[in-house]
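Complex shown without one protein chain; remaining protein chains in place.
Order as written gives the chain letters A, B and C; numbering starts at 1 within each chain.
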Amino acid sequence: ADVIAISDYERLAKDYMPHGIYEYIAGGAGDDITLSRNRSAFDAIGMNKRVLRKFTKGTTEVTLSSDRFNWPMLIAPLAYQSLLHPEGERATVEAANAVNMGMMTSTLSSVPLEDIGSAQQTPKWFQLYMQPDPEHTLDLVRRAENAGYTAIVVTVDAPVSGLRNRQQRAGFSLPPSVVAANLVNYPTSKTQSLSPGQSVLLNGLMADAPDWNDLQWLRENTRLPIWIKGISHPQDAILAAESGCAGIVVSNHGGRTLDGLAASIDLLPPIRNAVQDDFSILLDSGIRRGTDIFKAIALGANGVLIGRPVLNGLAVAGALGVAHSLTLLQQELELAMALTGCETIDDITLDCIY
Amino acid sequence: ADVIAISDYERLAKDYMPHGIYEYIAGGAGDDITLSRNRSAFDAIGMNKRVLRKFTKGTTEVTLSSDRFNWPMLIAPLAYQSLLHPEGERATVEAANAVNMGMMTSTLSSVPLEDIGSAQQTPKWFQLYMQPDPEHTLDLVRRAENAGYTAIVVTVDAPVSGLRNRQQRAGFSLPPSVVAANLVNYPTSKTQSLSPGQSVLLNGLMADAPDWNDLQWLRENTRLPIWIKGISHPQDAILAAESGCAGIVVSNHGGRTLDGLAASIDLLPPIRNAVQDDFSILLDSGIRRGTDIFKAIALGANGVLIGRPVLNGLAVAGALGVAHSLTLLQQELELAMALTGCETIDDITLDCIY
Amino acid sequence: ADVIAISDYERLAKDYMPHGIYEYIAGGAGDDITLSRNRSAFDAIGMNKRVLRKFTKGTTEVTLSSDRFNWPMLIAPLAYQSLLHPEGERATVEAANAVNMGMMTSTLSSVPLEDIGSAQQTPKWFQLYMQPDPEHTLDLVRRAENAGYTAIVVTVDAPVSGLRNRQQRAGFSLPPSVVAANLVNYPTSKTQSLSPGQSVLLNGLMADAPDWNDLQWLRENTRLPIWIKGISHPQDAILAAESGCAGIVVSNHGGRTLDGLAASIDLLPPIRNAVQDDFSILLDSGIRRGTDIFKAIALGANGVLIGRPVLNGLAVAGALGVAHSLTLLQQELELAMALTGCETIDDITLDCIY
Partner (left out) sequence: ADVIAISDYERLAKDYMPHGIYEYIAGGAGDDITLSRNRSAFDAIGMNKRVLRKFTKGTTEVTLSSDRFNWPMLIAPLAYQSLLHPEGERATVEAANAVNMGMMTSTLSSVPLEDIGSAQQTPKWFQLYMQPDPEHTLDLVRRAENAGYTAIVVTVDAPVSGLRNRQQRAGFSLPPSVVAANLVNYPTSKTQSLSPGQSVLLNGLMADAPDWNDLQWLRENTRLPIWIKGISHPQDAILAAESGCAGIVVSNHGGRTLDGLAASIDLLPPIRNAVQDDFSILLDSGIRRGTDIFKAIALGANGVLIGRPVLNGLAVAGALGVAHSLTLLQQELELAMALTGCETIDDITLDCIY
């Protein structure tokens, strides 16, 4: 009776990995302000319930860019899962199959995207970090297409790494045994050369970062639907919609990039208002309860991504831990629907928010 | 001088029962967010006082669906009281008589409703959980009528059990000695049969749950006034009023069903606004002080129910503990009326709220 | 360097008296909600400052019902000061003289009002609790007139005692050596006789409590200006002004009567708005810093009363402790005026509030 909620895995995970890895996973950027807002914002949202409604056709199914999902939730793209379990992403995909849930594979997976793709029986999407060299980007996309991935999710909110003070303090660095398996064959590309007085960050790294033109180029080079992950401003949501994307992921990267950003869930309503009703929006950052999923959908999301809970489940009990964690969220979502009188995902609307 | 407020009984109760039972009683659903809002919401409400008013006809009497009550408060329906004291509901009813207060008997009482009914000398109401088999529901109603109950209170906010993580963690389960005394003779009815891929919760349990039609049917089958307990949405209050109910209980079930619901007291004003002034509204969830009763009435309730304080008093000192707990609340209510200059329950209006 | 602020006396006072007396003095009513609001409300108020203003005629003087005060603050009426120091009110009046500050003597002083009156060299006002027998009330007023008091302050917010849970828990009761010195010669008057079912509080004590008619009668029976202490509602402020009072004290009795009242300072602005600009308003409850006095004046008070800080100073170091405590407040008020650019009490206006 001890592991009955996501928070139990969070608590336990600490003992299942070295402190450095724990801080790398659990920590946010800077002072963890955004990280903790991600949670307090969900907790502050009230729900409404209706009673005595007829309940005859209950279901949790949704469709997202022509894939059909049993649940309005996917496993988030999460780098380097071999840090947490010898089987790494292989264990996670096993869990995804077991609980019938979609998954996004990260560019930085520690298992090749091909291996993951061939094991996965649920909708599989590929998360893309655009590479300094366009040839490498294109190669990644081709490989994803060939491996049967049905969507490309371009993460755009981390052109440079966030201020990860907690992992710095813990002295975290990637052990040699864990690598970005998809990138091993791409030679490191030359970086910008700087004149004296120029900034490595502002004039070097940032000059290499992708922009809307690069996204346009990408769209012209693949037949897969493209999602943009890491949108937190209504204007960028509009630009994404205009750029022909299939949808966006409203996200602050789990509080790991810029400390001071609002909670993702607080950003959702203005973003939903800025775009058309039929433009698809996923949301992540801070989801730890089935009621959080319910709230996100009520506030305008078509579905959510689950980040750290997957990693904690993986660390504590491998595929089984991931599957159990996700099952808990599924059951809690069902219970929230039952107790509010919502038969389907479409019934979860703004009226359900207090 | 040690037990002078409801909070003292709360503190003591912990030592008068096994941890599992304590968690079952004290806990809320999920993360206790609604449970704690129930308290913080009351504490956040300010009161106004008037001075130097004439004070000649002080009284706390009220009338609710043709029963006359000495106090605007009833003992809430509380299941399985034998968990807390060998005499169970028998002790509680003794206290109700002693302090001249009405009481609702639960469908899930551990003492037969007939025994309670014959002992009770104050207004007695029967709380009904509608049974999967309508015959059983009807039988319960007939038995309540015959035992002299003067109202039926249908609880509608718990069609399925809440996410009771605290009691799960404590490993609580009902001991064999404690049973739902009113239901022992009803055979378990067959449940829905599910096709593969269907959800036990969404397609099974919820398909059995009562709806407005069932309520209509109930009303046609008894001459007793019907109250609906567990309303938390203005639209449902309107539906209840239209359905011919005598009144409603605004309640979030003491925070035990859906975690994330607003505090009951915060839901009261919009619900009071949605219905006619003469439609009766009771309120429960979180009342621990006479000033809380005062606030609920000022915000539009005709009276309140007292839940856990009754159970804690029962556990600590049996009938005497319940009677003392209720007396404390009565005295505190009188004092609040005296210090605000309110002679009668009708004088307690919105003007008394800061 | 250890006793440099009012909070130091608060901290120390605990060790200078038995726990029961400490709880009697420091405690509020019920759950101390109003008590703690009294403090948090002051702390939440922001101040504005102006710079580079000419500063040539600095003074803290004010006039209140024709008495001239060096400081816009008086010692509040505080019962039974012999509880805290063998010299009781005699020590306090010595301090009042030393720091040139007005004082209100309580009906419940443990030293006769005549002794206090003859010792006091600053403006002296008498706080009146109206007695069940009008003859006794009248006698108190005559004695105050004869002893040279220049105003009567009728306290109206405590017709019955508050719910003093903290002092109940500590088992506080007045020791035989400490008496209400002014009342020793008045025989206890008969109380109301109650019929069965009537409430001692609502039908007994409250029927004896004074009302506006009694106040009218009082005004006709003395030539002294009358202030009403314990106003917390704008409508009562209006009634007070219409009744011909010289002024009012906005107060929640230091949080000792009805728990749930707003902080006095939060009640001040609506009350100031409800009455004429030249109607005098004093304020107490929660003042612990010179900046609190400044804020009260900026928000519309003509001056303030100091309660518990006087008692703590008295307990710790007798007349010297009181004088030092009051000097600290005086210096802090001067400093607040200097740093905000306010030369006189009249310069402290709403513009000084952020």
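Quick notes on this structure:
Just so it is clear, a contact is a pair of C-beta atoms (placed from the backbone, for glycine too) under 8 Å apart; a residue touches a chain by one contact, two chains touch by 3 or more.
What you see is a predicted model; the values in this text were computed from it and never measured.
Counted over the whole complex, the shown chains touched by the missing one are A, C. For the chain left out of this panel, the touching residue among A:Glu61, A:Glu135 or A:Asp211 is A:Asp211. Screening A:Asp8, A:Glu89 or A:Asp259 for touch with the missing chain picks out A:Asp259.
In the full complex, subunit C contacts the hidden chain through residues 1-2, 4-5, 7, 43, 45-56, 58-60, 289, 291, 295, 331-332, 334-340, 343, 354.
Summarising the interface, subunit A meets the missing chain with residues 30-31, 33, 156-157, 159-160, 162-163, 165, 168-171, 199, 201-203, 205-207, 209-215, 228, 230-233, 235-236, 239, 257-262.
By definition in this document, only the chains that are shown with their structure count from here on.
Centre-to-centre, using mean CA coordinates, subunit A is 60 Å away from subunit C. In terms of their C-alpha centroids, the spacing between subunit A and subunit B amounts to 43 Å.
Shown for subunit C are the residues that touch two or more other chains, of which there are none.
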